[in-house]
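And then chain A:
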Amino acid sequence: GGGSEGGSGGGATGPAASGGVLRAARPLPSTSESLDPASSLCAYEYLGALYNRLVKQAPDGTLAPDLATEWTGSADAKQWTFTLRDGVTFHDGKAFTSADAAYTLNHILDPATDSPQAAVLSDFLDAAGITTPDATTLVLDLSQPNAEFPSLLVNYNCYVIQDNSAATVGSKGVGTGPFKLESFVPGGKGVVTAYADHFGGAPKLDRIEFSAIADTQARVNALLGGQVDIAMQTNLDVATAKTVAANPTTTTAVVKAATWYVMPMLFTAAPFQDVNVRKAFKLAYDPTELMALAVGGQGTVAHDNPVPPTDPNWLDYSVEKDPEQAKSLLAKAGFSGPQAMFTSTVDPVLSPLAQAYQGSVKAAGLGIEVQTAAADSYYTDVWMKQPFMTSYWYTGRPVDQLLNQIFRSGASYNESMWSNAQFDGLLDAARAEMDDTKRRTLYQDAQKLVVDEGSTISPFFADRVTGLSRKVAGYSEYGFEFDYVNIGLSA
Partner candidate 1 sequence: MSSPLDAPVLPTAPAAPVRSPVLGPVVRGVLRSPQTLLGLTLVVVHVVLALLAPLVAPFDPVTNDATSILLGPGDGHLLGTDQLGRDILSRVLYGGRYSLPLAVVAAVVTVGIGTVLGCLAACHRGAFDEILMRIVDAVLSVPSILALLVVVSMFGAGGPVIVLAAVVIYSPAVVRVLRAAALQVVPLDYVTAARARGEGTFAVIRREILPNVVDVVFVELAMRASFVLLLVSSLSFLGFGANPPTPDWGLMVSENRTLLAVLPWGTVGPIVALATLIIGFNLTADGLAKIRGVDRTLVGV
Partner candidate 2 sequence: MSALVEVSGFTVTHASAAGPVPILSAVDLTVAAGESVAVIGESGSGKSTLALALAGFLRPGLRVHSGSVRVGGTDVFAATDAERRRLRRNRISVVPQNAGAALTPTLRIGAQLAEALSDPVRPRDPKVRSEAVRLLGQVRLPRPEEIVDRYPHELSGGQQQRVGIALALAGRPDLVILDEPTTGLDVVTQAAILDLLAQLRSELGFASLLVSHDLGVVAATTDRTSVLHQGRVLESGPTEEVLRTPAHPYTRALLSAIPRLHRPGLPVGLPGAVEAPAALAPGADAAPAMTVGELADYDALAEESRAGFRPAGTFTEFGATVLEVEDLEIDHRPRTRRHGTGPTVAGVSFRIRQGEIVALVGESGSGKSSIASAVAGLVPPSAGRITMHASDGTSEDLLVGVRRRSRGLRRRVQMVFQNADTTLNPRRTVADAVDRPLRLFGALRGAALRQERQRLLTGVGLRAGLADRLPGQLSGGQRQRVGIARALAPDPELVLADEVVSALDVSVQASVLRLVDDTRRDQRLAYLFIGHDLAVVRGLADRVIVLDKGRVVEDGPVEAVFGGRNHPVTAALLAAVLEPDPDHAGPSDPEAVTFTLPEGLEFAVIGDDRVDHGEEVWVEPAPGHRLRCRRVEARRPSTTTV
């Protein structure tokens, strides 16, 4: 498993009184959003309230039981058996059985769903491999070994839905989670109310009212104006964090290393086909400076390793930055620049990041031209098309999924198009290895390859500073986990 450590600050973490209404502001991904967890346009903030997964992530990054109480893999890492929780009921009163779990996986794999997670799971699993010997057992036969397979089910696309509910789940949101849906308007308001029969205990809150607010500043204004109690999935920049903390009614809490910022260099395009150029681009900058400028130092330096230090499989390895060597490498490669670097307002950190990088590499004689691309076509027209750009991912992906999805040759999200047979081989070997220690070594070797030869610059992991009302208590969030049961209002 993987993940990041929960953290928080301010008075938001004390125990909550029971009862009350939490008003939550959330970003607006699309007006076509849906409550179907498998969908690429799922309404993320609702999922944890409405549904459960088979397994979830513990604060230390290891796997923890959710709807599955136990799981075991065969010695060849090709068969996984999940024992399911008994006595769990859906919001509509029906009992949760292995059929629902199997349906969920089939729904994800169904090409019609076009789930992003299908690409990850379909390498190992197809409908034939999913069997339910009894109501509380789910057996998965993989087409190839994967010792980390259960960690792939932590993904938020893998929330369990009811058998045969594909057509309705998008709007009805029937799950087993601590809250049940009262109303939902895509791109608009939605309300969930406490589900007293939740297997993990009834939530503290009576209800949560979600509203979608597209503009970050508007979300913060709503918080400051007392219209909402929490701005979810909103990283406050340094200045805003100050403003929010200074306001008598609001405070901030920190989610450590919540976002991984990355500058992919297109492996297939000039000038990055040349390993010297890639190395030079990585040697030339100062990650501490980048972190200080882009996120006000609020984060953890990454040293070009995409795996966060909180992950159990993390490799503590870094190459000393050296602008002089970068300069000579560039000269060796015959690169004189300047290099265009794309950024966009899709995330507020991208532009400062690009500018910080631009300023930092001046010492190595590397010229960068920052170009802002339209936010609405950034991920269609620039991403994986332009040689050099800024990008970001939420942390919380298990290491296996992270490396396979974003770094393996030909993987669909391999945004740098990096391709390295040795690296791919290490990943394959790790998947077949059931011994945890040996497997960790393999993953760490793969990380070293990424750092040394990879085509991505990963300066830092940024913490997420969340703004909330001082009334909020029991707030806890890390990775893709949000504690909906214990969050509430202070007495």
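By our rule, a residue touches a chain if its C-beta (ideal position, glycine included) is under 8 Å from a C-beta of that chain, and two chains touch if they have at least 3 such contacts; residues count from 1.
Quick note on selection: all candidates are chains of the complex that A comes from, given by their letters.
All values derive from a computational prediction rather than experimental measurement.
All listed chains 1 or 2 share the complex with chain A, though the touching one is 1.
For chain A in complex with candidate 1, the touching residues are 216-217, 220, 237-240, 242-243, 246, 288-289, 292-293, 296, 343-345, 351-352, 354-356, 358-360, 369-377.
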